[in-house]
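Shown here: the complex without one of its protein chains, the others still in place.
By written order: A, B and C. Residues from 1 in each chain.
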Amino acid sequence: MNFCSDNATPANPEVIEHLAKVNQGLQMPYGADDVTERVRLKLCEIFETDLAIFPVATGTAANVLSLSLLTPPHGAVICHEESHINVDECGAPEFFTHGAKLIGLAGAGAKLTPDAVTAALDWDWRGVAHHVQPACMSLTQATEYGLAYTVDEVKAMKAVCDRFELSLHMDGARFANALVGLDCAPADITWRAGVDILSFGATKNGALGAEAVILFDRSREQEMHFRRKRGGHLFSKMRFLSAQLEAYLSDDLWLRNAGHANQMASELGNGLAQLDGVDLVHQVQANEVFVRLPESIFKNLRAQGFEFYDWPLGGPDCYRFVTAWSTEKSHVSALLAAAVGKK
Amino acid sequence: MNFCSDNATPANPEVIEHLAKVNQGLQMPYGADDVTERVRLKLCEIFETDLAIFPVATGTAANVLSLSLLTPPHGAVICHEESHINVDECGAPEFFTHGAKLIGLAGAGAKLTPDAVTAALDWDWRGVAHHVQPACMSLTQATEYGLAYTVDEVKAMKAVCDRFELSLHMDGARFANALVGLDCAPADITWRAGVDILSFGATKNGALGAEAVILFDRSREQEMHFRRKRGGHLFSKMRFLSAQLEAYLSDDLWLRNAGHANQMASELGNGLAQLDGVDLVHQVQANEVFVRLPESIFKNLRAQGFEFYDWPLGGPDCYRFVTAWSTEKSHVSALLAAAVGKK
Amino acid sequence: MNFCSDNATPANPEVIEHLAKVNQGLQMPYGADDVTERVRLKLCEIFETDLAIFPVATGTAANVLSLSLLTPPHGAVICHEESHINVDECGAPEFFTHGAKLIGLAGAGAKLTPDAVTAALDWDWRGVAHHVQPACMSLTQATEYGLAYTVDEVKAMKAVCDRFELSLHMDGARFANALVGLDCAPADITWRAGVDILSFGATKNGALGAEAVILFDRSREQEMHFRRKRGGHLFSKMRFLSAQLEAYLSDDLWLRNAGHANQMASELGNGLAQLDGVDLVHQVQANEVFVRLPESIFKNLRAQGFEFYDWPLGGPDCYRFVTAWSTEKSHVSALLAAAVGKK
Partner (left out) sequence: MNFCSDNATPANPEVIEHLAKVNQGLQMPYGADDVTERVRLKLCEIFETDLAIFPVATGTAANVLSLSLLTPPHGAVICHEESHINVDECGAPEFFTHGAKLIGLAGAGAKLTPDAVTAALDWDWRGVAHHVQPACMSLTQATEYGLAYTVDEVKAMKAVCDRFELSLHMDGARFANALVGLDCAPADITWRAGVDILSFGATKNGALGAEAVILFDRSREQEMHFRRKRGGHLFSKMRFLSAQLEAYLSDDLWLRNAGHANQMASELGNGLAQLDGVDLVHQVQANEVFVRLPESIFKNLRAQGFEFYDWPLGGPDCYRFVTAWSTEKSHVSALLAAAVGKK
């Protein structure tokens, strides 16, 4: 059984059914279809504000288009040193911003803190031509270690942004998982707390390949149209991208999926934590479990074919287990049994 | 009825069914799934050679990733002045090549000719630091006016490429339509005629959003992996991109779709050409019909709600009609009837 | 004797003497020296307005920094197809604008005309994500054929800019030569006629390597500081760049140099035009002479070692002769004598 990544999971069958449903007759291309506007209205409702959406197919595209709107080429993006944009996107942020610099800072659990950012930026760089100009901060919600920033934490980061005149981007590849963990309103953890642009992820949580860049400030909407097209990310048959989002948002599918995944992670984390020699490296707040495993348990799991990543950045003997909407209770039980050598 | 664009058409239902079919269990992400390799092998068979494929979701992505592999930042791409890459991609080729220049040349039917290219390049630019260095030629198959380059024509262009040391890219957004019109082997019109990279389109011809960059020379495969990722075009759940291509290639669906679309265009073109005052602007060789219409016919069609684009680049009173796999014979008959005022 | 280019000429000795003069003691680097501000004030006086200056060492740098300030990556620059920025800068404009497109238009004497620009832009591209967005027009003063835009002509181009919402850049690599030919105030031919940014050239007309980007609208000054540094064009010992400009502007050296060069061109043009079989291809309005020469005269000149470029873009048997501040009357006489076989 595979606990490597939520990217390895299938899509919800109802998402694919919905593709079939919107596959009727002709629809004007490039986003001028009916589905895309319906999705926008649905997201306006969910986020309790008027907003612009730009559906794209990958999380990288969502992130880098967002950052490119907020950061000039001579700018810098403040992010965690282990963040996906800094480590796992092959320089796509640099490409789309035309060469802005990512300033990666340390922080437990891959969380940025006001202190770390303040320490990094508290010197005389503003307006000085020799130095890149920090222009944007990017928070990952949930973080690379499955931790969720609380509303107060986001607000505290926003205060730092205000001090240094930074825009605020949220990488929400696992936004639903964080949201469910926080049990708050989508608006509260985003624009009401100061987020300017959200990469709203759906792929990991049940779609085939669909994300939405959400602009809470619509004034830069026009520019984003050019950036998306220029990046090759404007779908001609956009309805099929939007349809995934429509199904994802219908009947709270996104929240149900995330709730289930989180529940599975919680059970997995709790179960493992009770075993001798196992330490949870981080609290389980979303759908990821980071644990230190003794060699015996590691070997037991591998012996029965369980797949999961070792995570050396988390320290020695640190491993990552990811659950998803499709993880079954029996998978968790099987893993916990295997950990102690049962079949 | 809408004859505006093949981008407005639905996907083949069997493509969506195939998405459901591959939606079983976990698959390693980012192209390490089973489907993607099956598609590659299928394309190797179709093109009778070993090749590398890079599935992406948009034609723009396919084109600009291809061009970026063949053209350095100080290079130039020779193309037709009306080509999609020059006119309709918002500078995406310039973005992905980091600023190479597109040199757009004139030519009837949006076809490049050996003479036009030779005239443009026959001066002392090579190695001279003041001038961008032509590095690549891009042919559109079928062209913006629905014309297909014959095997001999592609070979003649390749000879020009060889003279000026250019690589050869083929934008095959409507490759299937051209191929069916030419009635030749895929290999003959591509690598055997000298094409280095093909943008193999599926979206317009029955997919939801799927194209493949095909490298006939595998030596630059590694570099393309980075370029695709960096462009935000690497799908995590790649199986769903590849599955579209798999369905598209199964049981000759791609050729059947294109054959039907071409047949509909042919009937539409022939039917219109027989009407008083109508001139075919170009021969119908694929799935597009360009005609000059007298005002009366234009008004008749609009009166009954037929949608199609005026095409001023084609001359005064020039209009474009595009057919697709989903165009029905009855649509064509209805249009021809409406043209003469019948209902 | 060499009539190939004003780039081949020496610098005015007084420019070098002035370098020695400012070479006293320490001066704060990067433009915070005394000389740079003095040059700015002098240019404010010459142009009768408050302005910002950015000294750089090459004309390419001046042009592309200017264009980068006026053109977004998804934008386009309208220019003449034979303009230096389009033909002779190896894609530097594309590099500094991060991939904007140069749209090169035809026009006699390398002059853009309102009609040519209007014809090129009079379609529905604005706000359409598929198309690059024309953002800036660049006029070369004097043109590649040594013609000067009159004040009325610049104003007419500005009206076209206004219609299409374009900024206006002037490539003044030979600004002094044009100005002297026009006999008008610097302000009249620039900001009063609508020019936003001027590349103010000095290198060809007596400096070692010095140009100034002049911003008539100071609101984008801050951004230019970053762009110049990022391009590697911020001199640490800026005083030596500024000193060249200071000497150039002192005692009207720039105007005297240009006046002399123009006078030499005029005499050369007139002299050649009186010979049998010689046609002036363009009126001589600055320091360049374009003529069609019969073979006999061409051979006579080469036989006596005169160097000049053939200029095939100007038509068959077209040649270019460039004069400069350092061209002597005796050089012109010698050339005219040699043309008819005298020594």
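Assume a contact is a pair of C-beta atoms (placed from the backbone, for glycine too) under 8 Å apart; a residue touches a chain by one contact, two chains touch by 3 or more.
Small disclaimer: the values here were computed from a predicted structure and weren't measured.
Residue A:G91 is the one among A:G91, A:G107 or A:G271 that touches the chain not shown. Here one chain is not drawn; of C:G59, C:P72, C:G146 or C:G194, the residue touching it is C:G59. From the options C:T203, C:N262 or C:N300, the residue with contact to the chain not on display is C:T203. Screening C:C90, C:A116, C:A178 or C:A265 against the full complex identifies C:C90 as the residue touching the chain left out.
Those residues of subunit C that touch the chain absent from the view are 2, 4-5, 7-11, 13, 16-17, 19-20, 23-30, 56-61, 64-65, 89-92, 95-96, 203-204, 208-209, 226, 229-237, 240-241, 326.
For subunit A, the residues in touch with the chain missing from this view are 73-74, 76, 87-91, 94-95, 97-102, 123, 129-132, 312. The missing chain lies against subunit B, touching residues 30, 72-74, 98, 127, 129-130, 133, 222-223, 225-230, 234.
Keep in mind that, in the parts below, only the chains that are shown with their structure count from here on.
Averaged C-alpha coordinates give centres for subunit A and subunit B that are 34 Å from one another. The mean-CA centres of subunit B and subunit C are about 42 angstrom from one another, to the nearest whole unit. For subunit A, the set of residues that touch two or more other chains comprises 30, 226, 229-230, 234.
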